[in-house]
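Here's a structure for you.
Note that one protein chain of the assembly has been removed; the remaining protein chains are unaltered in position.
And now, chain A:
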(Lines give C-alpha, C1' and ligand atoms only; values in the text may rest on other atoms or scores of the structure.)
Protein backbone atom coordinates (compact mmCIF):
# COMPACT_ATOMS: atom_id res chain seq x y z
CA UNK A 1 0.00 0.00 0.00
CA UNK A 2 1.33 3.35 -0.98
CA UNK A 3 1.77 5.89 1.75
CA UNK A 4 1.04 9.42 0.76
CA UNK A 5 3.48 11.53 2.65
CA UNK A 6 3.49 14.80 0.75
CA UNK A 7 0.10 15.76 2.01
CA UNK A 8 0.47 17.56 5.29
CA UNK A 9 -1.73 16.60 8.20
CA UNK A 10 -3.53 19.67 9.53
CA UNK A 11 -1.63 20.92 12.53
CA UNK A 12 -4.66 20.86 14.72
CA UNK A 13 -4.49 17.11 14.62
CA UNK A 14 -2.17 15.95 17.28
CA UNK A 15 -3.38 12.81 18.88
CA UNK A 16 -0.80 13.08 21.59
CA UNK A 17 -2.20 16.17 23.24
CA UNK A 18 -5.20 14.42 24.78
CA UNK A 19 -5.26 13.10 28.27
CA UNK A 20 -6.46 9.62 29.03
CA UNK A 21 -8.88 9.28 31.85
CA UNK A 22 -8.14 5.75 32.84
CA UNK A 23 -4.39 5.50 33.04
CA UNK A 24 -1.34 7.64 33.19
CA UNK A 25 1.09 5.97 30.82
CA UNK A 26 -1.30 4.60 28.22
CA UNK A 27 0.31 3.03 25.19
CA UNK A 28 -0.76 3.59 21.60
CA UNK A 29 -3.23 0.92 20.59
CA UNK A 30 -4.12 2.04 17.13
CA UNK A 31 -2.35 4.57 14.97
CA UNK A 32 -3.86 5.90 11.78
CA UNK A 33 -1.44 7.59 9.40
CA UNK A 34 -2.40 9.57 6.31
CA UNK A 35 -5.33 7.33 5.59
CA UNK A 36 -7.31 7.88 2.40
CA UNK A 37 -10.40 6.32 0.86
CA UNK A 38 -11.51 7.17 -2.64
CA UNK A 39 -14.68 5.53 -3.90
CA UNK A 40 -14.51 4.93 -7.62
CA UNK A 41 -12.50 3.14 -10.28
CA UNK A 42 -9.56 5.55 -10.52
CA UNK A 43 -8.41 6.34 -6.99
CA UNK A 44 -4.87 7.32 -8.14
CA UNK A 45 -6.23 10.22 -10.17
CA UNK A 46 -8.22 11.50 -7.23
CA UNK A 47 -5.26 11.04 -4.86
CA UNK A 48 -3.06 13.03 -7.20
CA UNK A 49 -5.63 15.82 -7.34
CA UNK A 50 -5.89 15.86 -3.56
CA UNK A 51 -2.12 16.24 -3.36
CA UNK A 52 -2.41 19.19 -5.71
CA UNK A 53 -4.77 20.72 -3.21
CA UNK A 54 -8.03 20.29 -5.12
CA UNK A 55 -11.14 19.81 -3.04
CA UNK A 56 -13.70 17.04 -2.79
CA UNK A 57 -16.38 18.70 -4.92
CA UNK A 58 -14.00 19.53 -7.75
CA UNK A 59 -12.75 15.96 -7.81
CA UNK A 60 -16.27 14.59 -7.89
CA UNK A 61 -17.23 16.90 -10.72
CA UNK A 62 -14.15 16.24 -12.84
CA UNK A 63 -13.51 12.55 -12.27
CA UNK A 64 -16.63 11.14 -10.66
CA UNK A 65 -14.54 9.83 -7.77
CA UNK A 66 -15.94 10.30 -4.27
CA UNK A 67 -13.50 11.25 -1.56
CA UNK A 68 -14.65 9.34 1.50
CA UNK A 69 -11.73 9.93 3.84
CA UNK A 70 -8.74 12.14 3.16
CA UNK A 71 -5.49 12.23 5.02
CA UNK A 72 -6.77 11.08 8.37
CA UNK A 73 -4.13 10.76 11.09
CA UNK A 74 -4.71 10.14 14.77
CA UNK A 75 -3.72 7.87 17.60
CA UNK A 76 -6.01 5.89 19.87
CA UNK A 77 -4.64 4.95 23.28
CA UNK A 78 -5.12 1.59 24.86
CA UNK A 79 -8.23 1.49 27.02
CA UNK A 80 -9.82 4.70 25.89
CA UNK A 81 -13.18 5.44 24.31
CA UNK A 82 -12.42 7.37 21.18
CA UNK A 83 -15.45 9.03 19.64
CA UNK A 84 -15.58 10.01 15.97
CA UNK A 85 -18.07 12.78 15.27
CA UNK A 86 -19.15 14.78 12.28
CA UNK A 87 -22.13 15.73 10.17
CA UNK A 88 -23.82 13.25 7.86
CA UNK A 89 -21.53 12.36 4.96
CA UNK A 90 -18.39 13.53 6.71
CA UNK A 91 -16.87 10.05 6.39
CA UNK A 92 -17.30 8.61 9.88
CA UNK A 93 -18.67 5.24 8.77
CA UNK A 94 -16.07 5.02 6.04
CA UNK A 95 -13.26 5.78 8.47
CA UNK A 96 -14.31 3.20 11.04
CA UNK A 97 -14.70 0.56 8.30
CA UNK A 98 -11.20 1.27 7.08
CA UNK A 99 -9.91 0.18 10.48
CA UNK A 100 -10.99 -3.46 10.03
CA UNK A 101 -10.92 -3.24 6.26
CA UNK A 102 -14.61 -3.72 5.65
CA UNK A 103 -13.61 -0.99 3.22
CA UNK A 104 -10.19 -1.23 1.59
CA UNK A 105 -8.03 1.85 2.16
CA UNK A 106 -6.83 3.68 -0.96
CA UNK A 107 -3.63 4.82 0.77
CA UNK A 108 -2.19 5.13 4.22
CA UNK A 109 -1.68 2.97 7.27
CA UNK A 110 -3.77 1.58 10.09
CA UNK A 111 -1.37 0.27 12.69
CA UNK A 112 -2.83 -1.93 15.40
CA UNK A 113 -0.39 -3.05 18.09
CA UNK A 114 2.45 -2.24 15.76
CA UNK A 115 1.10 -4.16 12.75
CA UNK A 116 -0.17 -2.40 9.66
CA UNK A 117 -3.67 -3.71 8.98
CA UNK A 118 -3.80 -2.02 5.58
CA UNK A 119 -0.95 -4.22 4.33
CA UNK A 120 -2.00 -7.42 6.09
CA UNK A 121 -2.50 -10.69 4.21
CA UNK A 122 -6.03 -12.02 3.90
CA UNK A 123 -5.46 -14.77 6.44
CA UNK A 124 -3.85 -12.45 8.99
CA UNK A 125 -6.74 -10.07 8.53
CA UNK A 126 -9.20 -12.89 9.17
CA UNK A 127 -7.33 -13.79 12.34
CA UNK A 128 -7.40 -10.21 13.54
CA UNK A 129 -11.12 -9.87 12.91
CA UNK A 130 -11.79 -13.14 14.72
CA UNK A 131 -9.71 -12.45 17.80
CA UNK A 132 -8.85 -8.82 18.20
CA UNK A 133 -11.38 -6.47 16.71
CA UNK A 134 -15.14 -6.74 16.67
CA UNK A 135 -17.90 -4.45 15.56
CA UNK A 136 -21.33 -3.28 16.68
CA UNK A 137 -23.76 -1.88 14.13
CA UNK A 138 -26.39 0.82 14.04
CA UNK A 139 -29.15 -1.49 12.83
CA UNK A 140 -27.89 -4.20 15.24
CA UNK A 141 -27.31 -6.52 12.26
CA UNK A 142 -28.34 -9.61 14.17
CA UNK A 143 -29.14 -12.68 12.11
CA UNK A 144 -32.93 -13.02 12.34
CA UNK A 145 -33.07 -16.77 11.80
CA UNK A 146 -30.77 -17.46 14.75
CA UNK A 147 -31.60 -17.43 18.42
CA UNK A 148 -30.10 -14.83 20.71
CA UNK A 149 -27.64 -17.43 21.95
CA UNK A 150 -26.56 -18.41 18.44
CA UNK A 151 -26.19 -14.77 17.53
CA UNK A 152 -23.99 -14.12 20.53
CA UNK A 153 -21.93 -17.18 19.66
CA UNK A 154 -21.59 -16.21 16.01
CA UNK A 155 -18.02 -14.95 16.15
CA UNK A 156 -16.87 -18.04 17.99
CA UNK A 157 -18.72 -20.30 15.58
CA UNK A 158 -16.97 -18.65 12.65
CA UNK A 159 -13.70 -19.18 14.47
CA UNK A 160 -14.44 -22.90 14.77
CA UNK A 161 -14.96 -23.10 18.53
CA UNK A 162 -16.85 -26.28 19.50
CA UNK A 163 -20.56 -25.90 20.25
CA UNK A 164 -20.41 -26.54 24.00
CA UNK A 165 -17.56 -24.16 24.52
CA UNK A 166 -18.99 -21.34 22.41
CA UNK A 167 -22.43 -21.61 23.98
CA UNK A 168 -20.90 -21.48 27.44
CA UNK A 169 -18.95 -18.36 26.51
CA UNK A 170 -22.00 -16.80 24.79
CA UNK A 171 -24.09 -17.39 27.92
CA UNK A 172 -21.40 -15.66 29.92
CA UNK A 173 -21.50 -12.51 27.82
CA UNK A 174 -25.30 -12.57 27.59
CA UNK A 175 -25.28 -12.63 31.35
CA UNK A 176 -22.95 -9.63 31.39
CA UNK A 177 -25.40 -7.62 29.30
CA UNK A 178 -28.35 -8.90 31.33
CA UNK A 179 -29.98 -11.07 28.69
CA UNK A 180 -29.21 -14.61 29.86
CA UNK A 181 -32.91 -15.41 30.24
CA UNK A 182 -33.59 -14.52 26.61
CA UNK A 183 -30.99 -16.88 25.16
CA UNK A 184 -33.60 -18.99 23.35
CA UNK A 185 -35.58 -16.07 21.93
CA UNK A 186 -35.28 -14.72 18.42
CA UNK A 187 -34.01 -11.17 17.83
CA UNK A 188 -37.35 -9.95 16.47
CA UNK A 189 -38.97 -10.80 19.79
CA UNK A 190 -36.75 -8.32 21.63
CA UNK A 191 -36.95 -4.54 21.93
CA UNK A 192 -34.36 -2.39 20.18
CA UNK A 193 -32.35 -1.85 23.32
CA UNK A 194 -32.28 -5.56 24.03
CA UNK A 195 -31.28 -6.35 20.47
CA UNK A 196 -28.34 -4.03 20.74
CA UNK A 197 -27.33 -5.74 23.95
CA UNK A 198 -27.17 -8.92 21.90
CA UNK A 199 -25.06 -7.02 19.38
CA UNK A 200 -22.79 -5.97 22.21
CA UNK A 201 -22.65 -9.52 23.58
CA UNK A 202 -21.74 -10.87 20.16
CA UNK A 203 -18.93 -8.35 19.93
CA UNK A 204 -17.69 -9.16 23.43
CA UNK A 205 -17.83 -12.94 23.04
CA UNK A 206 -14.51 -13.19 21.24
CA UNK A 207 -12.93 -11.02 23.94
CA UNK A 208 -11.50 -8.47 21.52
CA UNK A 209 -9.11 -5.74 22.57
CA UNK A 210 -10.71 -3.26 20.18
CA UNK A 211 -14.39 -2.67 19.60
CA UNK A 212 -15.65 -0.65 16.67
CA UNK A 213 -19.08 0.84 17.06
CA UNK A 214 -20.81 2.67 14.22
CA UNK A 215 -23.64 4.74 15.66
CA UNK A 216 -24.35 1.75 17.81
CA UNK A 217 -26.93 3.46 19.99
CA UNK A 218 -28.42 5.91 17.49
CA UNK A 219 -31.47 3.78 16.80
CA UNK A 220 -32.44 3.72 20.47
CA UNK A 221 -34.63 6.16 22.35
CA UNK A 222 -32.78 8.58 24.65
CA UNK A 223 -33.48 6.64 27.81
CA UNK A 224 -32.24 3.33 26.41
CA UNK A 225 -29.31 5.11 24.85
CA UNK A 226 -28.07 6.41 28.17
CA UNK A 227 -28.59 3.00 29.70
CA UNK A 228 -26.58 1.34 26.94
CA UNK A 229 -23.83 3.92 27.27
CA UNK A 230 -23.52 2.94 30.91
CA UNK A 231 -23.43 -0.75 30.02
CA UNK A 232 -20.71 -0.07 27.48
CA UNK A 233 -18.59 2.08 29.74
CA UNK A 234 -18.76 -0.48 32.54
CA UNK A 235 -17.81 -3.37 30.29
CA UNK A 236 -15.05 -1.36 28.69
CA UNK A 237 -13.48 -0.14 31.93
CA UNK A 238 -13.49 -3.62 33.43
CA UNK A 239 -11.32 -5.09 30.72
CA UNK A 240 -9.71 -1.88 29.58
CA UNK A 241 -10.85 -2.45 26.03
CA UNK A 242 -10.24 0.16 23.41
CA UNK A 243 -13.48 1.43 21.93
CA UNK A 244 -13.81 3.46 18.76
CA UNK A 245 -17.28 4.86 18.66
CA UNK A 246 -18.90 6.73 15.79
CA UNK A 247 -21.67 9.07 16.83
CA UNK A 248 -23.50 12.06 15.53
CA UNK A 249 -24.91 12.75 18.94
CA UNK A 250 -22.92 15.39 20.74
CA UNK A 251 -24.37 14.54 24.08
CA UNK A 252 -23.27 10.94 23.66
CA UNK A 253 -19.78 11.94 22.56
CA UNK A 254 -19.28 14.24 25.50
CA UNK A 255 -20.72 11.71 27.90
CA UNK A 256 -18.67 8.64 27.06
CA UNK A 257 -15.74 9.92 25.02
CA UNK A 258 -12.31 10.09 26.57
CA UNK A 259 -11.29 11.88 23.43
CA UNK A 260 -13.26 13.12 20.48
CA UNK A 261 -12.28 13.29 16.84
CA UNK A 262 -14.21 15.72 14.68
CA UNK A 263 -14.53 15.04 10.96
CA UNK A 264 -15.59 17.30 8.13
CA UNK A 265 -15.77 16.40 4.45
CA UNK A 266 -13.59 13.33 4.95
CA UNK A 267 -10.92 15.21 6.91
CA UNK A 268 -10.13 14.97 10.60
CA UNK A 269 -10.30 18.56 11.79
CA UNK A 270 -9.63 18.14 15.48
CA UNK A 271 -8.77 15.49 18.04
CA UNK A 272 -8.84 16.15 21.74
CA UNK A 273 -10.65 15.76 25.02
CA UNK A 274 -14.09 17.29 25.25
CA UNK A 275 -12.62 20.09 27.32
CA UNK A 276 -9.96 20.79 24.71
CA UNK A 277 -12.51 20.95 21.95
CA UNK A 278 -15.04 23.01 23.85
CA UNK A 279 -12.36 25.39 25.05
CA UNK A 280 -10.26 25.64 21.93
CA UNK A 281 -12.23 24.68 18.84
CA UNK A 282 -9.85 24.31 15.90
CA UNK A 283 -12.03 26.25 13.50
CA UNK A 284 -15.48 27.62 12.83
CA UNK A 285 -16.80 24.22 11.79
CA UNK A 286 -15.97 22.72 15.14
CA UNK A 287 -17.27 25.81 16.91
CA UNK A 288 -20.52 25.64 14.95
CA UNK A 289 -20.74 22.00 15.83
CA UNK A 290 -20.76 22.74 19.50
CA UNK A 291 -23.00 25.76 19.28
CA UNK A 292 -26.09 25.17 21.30
CA UNK A 293 -24.40 22.66 23.53
CA UNK A 294 -25.14 23.41 27.12
CA UNK A 295 -21.50 23.72 27.98
CA UNK A 296 -22.19 23.94 31.67
CA UNK A 297 -23.10 20.26 31.52
CA UNK A 298 -19.67 19.21 30.35
CA UNK A 299 -17.24 21.77 31.79
CA UNK A 300 -15.62 20.93 35.08
CA UNK A 301 -13.98 22.93 37.82
CA UNK A 302 -10.62 22.10 36.23
CA UNK A 303 -11.69 23.65 32.92
CA UNK A 304 -12.55 27.01 34.40
CA UNK A 305 -9.92 27.26 37.16
CA UNK A 306 -7.47 30.12 36.70
CA UNK A 307 -4.13 30.80 38.28
CA UNK A 308 -4.76 34.47 38.98
CA UNK A 309 -4.95 34.16 42.71
CA UNK A 310 -2.14 34.81 45.14
CA UNK A 311 -0.56 31.67 46.50
CA UNK A 312 1.73 31.69 49.45
CA UNK A 313 4.10 28.89 50.30
CA UNK A 314 4.14 27.84 53.87
CA UNK A 315 7.81 27.09 54.23
CA UNK A 316 8.65 25.78 57.67
CA UNK A 317 12.00 27.59 57.91
CA UNK A 318 10.41 30.90 57.17
CA UNK A 319 9.07 31.32 60.67
CA UNK A 320 9.45 35.03 60.91
CA UNK A 321 8.36 37.40 58.20
CA UNK A 322 5.95 34.97 56.59
CA UNK A 323 3.01 37.02 57.66
CA UNK A 324 4.51 40.27 56.50
CA UNK A 325 5.47 38.86 53.17
CA UNK A 326 2.01 37.46 52.67
CA UNK A 327 0.36 40.77 53.48
CA UNK A 328 2.71 42.54 51.16
CA UNK A 329 1.90 40.21 48.30
CA UNK A 330 -1.84 40.51 48.80
CA UNK A 331 -1.53 44.29 48.76
CA UNK A 332 0.65 44.16 45.69
CA UNK A 333 -1.92 42.13 43.72
CA UNK A 334 -4.83 43.93 45.33
CA UNK A 335 -6.45 40.74 46.64
CA UNK A 336 -8.41 40.09 49.81
CA UNK A 337 -7.58 36.38 50.03
CA UNK A 338 -4.59 34.17 49.43
CA UNK A 339 -4.06 30.39 49.36
CA UNK A 340 -1.46 28.79 51.52
CA UNK A 341 0.27 25.81 49.89
CA UNK A 342 2.82 23.39 51.24
CA UNK A 343 5.92 22.39 49.35
CA UNK A 344 3.96 19.74 47.45
CA UNK A 345 1.46 22.29 46.19
CA UNK A 346 -1.16 20.91 48.54
CA UNK A 347 -3.67 23.53 49.68
CA UNK A 348 -3.40 24.14 53.42
CA UNK A 349 -6.06 26.80 53.58
CA UNK A 350 -7.04 30.40 52.97
CA UNK A 351 -5.78 33.55 54.59
CA UNK A 352 -7.31 37.00 54.28
CA UNK A 353 -5.87 40.46 54.78
CA UNK A 354 -7.84 40.73 58.03
CA UNK A 355 -6.72 37.39 59.39
CA UNK A 356 -3.11 38.25 58.61
CA UNK A 357 -3.34 41.66 60.31
CA UNK A 358 -5.00 40.07 63.33
CA UNK A 359 -2.16 37.58 63.54
CA UNK A 360 0.46 40.27 63.30
CA UNK A 361 -1.19 42.18 66.14
CA UNK A 362 -1.39 39.16 68.45
CA UNK A 363 2.24 38.43 67.69
CA UNK A 364 1.79 35.05 65.99
CA UNK A 365 4.56 34.24 63.56
CA UNK A 366 3.38 31.26 61.64
CA UNK A 367 1.24 31.54 58.56
CA UNK A 368 -0.76 28.58 59.71
CA UNK A 369 -2.07 30.66 62.59
CA UNK A 370 -3.70 33.01 60.10
CA UNK A 371 -5.67 30.33 58.27
CA UNK A 372 -9.40 30.91 58.22
CA UNK A 373 -10.97 27.78 59.64
CA UNK A 374 -14.37 28.32 58.06
CA UNK A 375 -12.93 28.66 54.55
CA UNK A 376 -10.30 26.76 52.68
CA UNK A 377 -12.42 23.86 51.46
CA UNK A 378 -11.08 22.70 48.11
CA UNK A 379 -13.02 21.43 45.10
CA UNK A 380 -11.80 18.58 42.91
CA UNK A 381 -11.01 19.56 39.32
CA UNK A 382 -13.41 16.92 38.03
CA UNK A 383 -16.41 18.56 39.73
CA UNK A 384 -19.04 19.42 37.11
CA UNK A 385 -19.75 23.10 36.70
CA UNK A 386 -23.38 22.59 37.65
CA UNK A 387 -22.32 21.58 41.15
CA UNK A 388 -19.55 24.13 41.26
CA UNK A 389 -21.94 27.03 40.71
CA UNK A 390 -23.76 26.38 43.96
CA UNK A 391 -20.56 26.29 45.98
CA UNK A 392 -19.04 29.35 44.34
CA UNK A 393 -22.14 31.41 44.92
CA UNK A 394 -22.12 30.53 48.62
CA UNK A 395 -18.42 31.17 49.12
CA UNK A 396 -17.15 34.64 50.07
CA UNK A 397 -13.68 33.91 48.70
CA UNK A 398 -12.26 32.27 45.57
CA UNK A 399 -12.39 28.47 45.64
CA UNK A 400 -9.14 26.57 45.29
CA UNK A 401 -9.36 23.74 42.73
CA UNK A 402 -7.17 20.68 43.24
CA UNK A 403 -6.31 17.72 41.04
CA UNK A 404 -6.73 14.09 42.01
CA UNK A 405 -3.53 14.23 44.06
CA UNK A 406 -4.71 17.25 46.01
CA UNK A 407 -2.36 19.66 44.19
CA UNK A 408 -3.44 23.19 43.51
CA UNK A 409 -4.43 23.78 39.86
CA UNK A 410 -6.06 27.21 40.14
CA UNK A 411 -9.04 28.95 41.60
CA UNK A 412 -12.57 29.76 40.63
CA UNK A 413 -14.30 33.03 41.39
CA UNK A 414 -17.81 34.12 40.58
CA UNK A 415 -16.51 36.48 37.92
CA UNK A 416 -14.35 33.86 36.23
CA UNK A 417 -17.19 31.36 36.21
CA UNK A 418 -19.69 33.77 34.71
CA UNK A 419 -17.28 34.86 32.00
CA UNK A 420 -16.50 31.27 31.09
CA UNK A 421 -20.12 30.25 30.95
CA UNK A 422 -21.18 33.14 28.77
CA UNK A 423 -18.27 32.47 26.42
CA UNK A 424 -19.03 28.78 26.23
CA UNK A 425 -22.70 29.09 25.45
CA UNK A 426 -22.38 31.78 22.79
CA UNK A 427 -18.93 31.50 21.22
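Heads up, the rule we're going with is that contacts are C-beta pairs under 8 Å (C-beta built on N, C-alpha and C of every residue); 3 or more make two chains touch, one makes a residue touch a chain; residues count from 1.
As a convention for this text, contacts and distances are computed from a predicted model.
Enquirer: The complex lacks one chain in this depiction; which UniProt name from "Cytochrome c oxidase subunit 1", "NADH-quinone oxidoreductase subunit I", "Proline/glycine betaine ABC transporter permease" or "Pyruvate dehydrogenase E1 component beta subunit" does that chain carry?
Expert: Per the UniProt record, the undisplayed chain of the complex is "Proline/glycine betaine ABC transporter permease".
Enquirer: Touching the left-out chain: which of A:66, A:102 or A:120?
Expert: Answer from the full complex: A:102 touches the omitted chain.
Enquirer: Would you indicate which residue among A:129, A:169, A:197 or A:241 is in contact with the undisplayed chain?
Expert: The missing chain is touched by A:129.
Enquirer: Which residue among A:154, A:217, A:285 or A:298 touches the omitted chain?
Expert: With A:154, A:217, A:285 or A:298 as choices, the missing chain is touched by A:154.
Enquirer: Quick one: which of A:48, A:116, A:139 or A:395 touches the chain that's been left out?
Expert: A:139
Enquirer: Given the contact definition stated above, which residue among A:43, A:187, A:257 or A:322 touches the chain not shown here?
Expert: The single option touching the absent chain is A:187.
Enquirer: On chain A, where is the contact patch with the chain that was removed from view?
Expert: Interface residues of chain A facing the absent chain: 97, 100, 102, 126-127, 129-130, 133-135, 137-146, 154-155, 157-159, 184-189, 202, 206, 212.
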